[in-house]
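Part of the complex only, each chain left as placed.
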Amino acid sequence: MTNGYFLEDLTTGMSASYGKTITDADIVLFAGVSGDTNPVHLDQEFAAKTPFKTRIAHGMLSASFISTVIGTKLPGPGAIYMSQNLRFKAPVKIGDTVQTTCTITEIIAEKRRIVLSTICKVGDTVVIEGDALIMVPSRGK
Amino acid sequence: MTNGYFLEDLTTGMSASYGKTITDADIVLFAGVSGDTNPVHLDQEFAAKTPFKTRIAHGMLSASFISTVIGTKLPGPGAIYMSQNLRFKAPVKIGDTVQTTCTITEIIAEKRRIVLSTICKVGDTVVIEGDALIMVPSRGK
């Protein structure tokens, strides 16, 4: 059974990342699964009249990369997502590569929980920032 | 140009919903666009050994339905997502229908922002709860 880190293996400052280039295919597939057909994502003529000037990716698509880091890398499979907050700071355009980095900022050992800072960037621009609270399996369990 | 509600059209207590039945196709497509290949979503043998006993949907898939309500219904196109917090309360299984309801709880007129409570339920069980902060276009702008 493929497992992620146990609580005892984790220390503050540990970090993991996931990079993803946003394509038109991501946008149309995300629209299908989410049902979010907001024209700012799908209609270039509409988007051109918004402050963004062009079609942008769904914010929750970039947010999903945080779950990717947590669920596949740090701490990885076996962890349970408790909560997440998200501040959307800047738009992501088609063709942008989103680099998502999660870093352990706090370990609450008695509750088997950790806090991670969760940052999505495009180049040097932060597009999402927030924190995740995760329950992690313990070897002692 | 299809637009959503303007700030002047909104009052606290207004509410909108989106319902979506979760299928295997949603899981695999969400895995594809997000890169979140956590086995709890994709590997029944792994999932059977977790507290969930079976494969579950990505939490961020259900969270994306909040964006669907906000971006297509209330307030709809033209709104800008500022922030979201998410508390994951219970798992969503394949075949579950997630009903997502967003309700305006506060209008901060001078900043053209609104707060919505954002709740995802499967039957009577809350699976996600949180709040969204949204910037809304004003007619007076």
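Per-chain numbering from 1; labels A and B assigned in written order.
Everything that follows uses one rule, which is that a contact is a pair of C-beta atoms (placed from the backbone, for glycine too) under 8 Å apart; a residue touches a chain by one contact, two chains touch by 3 or more.
Here the structure is a predicted model, which is why all the values come from computation and not from measurement.
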* **Assembly copy number, counted for this structure file with 2 shown** => 4
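To be clear about the criterion, only the chains that are shown with their structure count from here on.
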* Structure fact -> Rounded to a multiple of 5 degrees, the Cα superposition angle from subunit A to subunit B is 180
* To do: Could you please state the distance in Å, as a whole number, between where the Cα atoms of subunit A are centred and where those of subunit B are centred?
  => 15
* Asked: Okay, in this complex, where on subunit B does subunit A touch?
  -> 1-2, 18, 20, 25-26, 29-30, 32-41, 46, 49-51, 58-61, 63-68, 71-72, 76-78, 80-88
